[in-house]
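Incomplete set of chains, arranged as in the complex.
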Amino acid sequence: MTDLLSTDDRAALLPALGETGWAAVPGKDALRKILKFKNFSEAWGFMSRAALMAEKLNHHPEWKNTYNVVDVTLTTHDVQGLTRLDIDLARAMDRFAGSTEVQRNHGEPVSSLCEARASRKA
Amino acid sequence: MTDLLSTDDRAALLPALGETGWAAVPGKDALRKILKFKNFSEAWGFMSRAALMAEKLNHHPEWKNTYNVVDVTLTTHDVQGLTRLDIDLARAMDRFAGSTEVQRNHGEPVSSLCEARASRKA
């Protein structure tokens, strides 16, 4: 069984993920990253590669997709917190996402391009 | 541009979708269905077919996936409500999902198999 990350592991591993846009989730030992691709096709290409990695690691994300946006939360349900599996999946997702735009402010509502388009028209 | 469904359209089209497990979203003119597959592979097979249809219709779902669960919300952002596109996408998703289990009570928290496993152990 996978162990929760130790305090030392966290200090060693989490800052680099913070730099690529992963952030803590309030009230939960989990990581979240909000990726904004150019369109659904790009978002789906990313998700298709991430799905292969998730199945390979036997560790799966909670993720929400709306058109070009993929909003990912990683945690290990068995131990109710972060483990090495979350680090590995987060790093793989960063490789697959390349230089895609990241929404760093998680307090803001996450609006996809189609919602943005609709509100400009309103 | 796609028009909002008329009252007559709603009366004609929505009850059949209600029977397959689509329900209104409180405070929003949208449809929601929570599908529970056997595992991630089955859920991903469904999502892969739904992605093809979404791109073909140029109309995309808001959907959240956690392991075996796919939680779908359909609405048309351009007109902030339900249109014929939502009906078409909902029906296609029903075809792709086959006889998959549906969680009809949307007030209950949606727990995936991995969360269920974790809580049985606790």
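A and B are the chain letters, set down in written order, and residue numbers restart from 1 in every chain.
Just so we're on the same page, contacts are C-beta pairs under 8 Å (C-beta built on N, C-alpha and C of every residue); 3 or more make two chains touch, one makes a residue touch a chain.
Bear in mind that the values here come from a model prediction, so they are computed numbers and not experimental data.
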item	value
Full complex stoichiometry in copies [only 2 chains shown in place]	4
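As a convention for this text, only the chains that are shown with their structure count from here on.
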item	value
Rotation angle superposing chain A onto its copy chain B by C-alpha atoms, nearest 5 degrees	180
Whole-Å separation of chain centres (CA-atom averages), chain A against chain B	22
In the complex with chain B, residue positions of chain A that touch it	40-41, 44, 48, 51, 54-55, 60-67, 77-78, 80, 112, 114-115, 117-118, 121-122
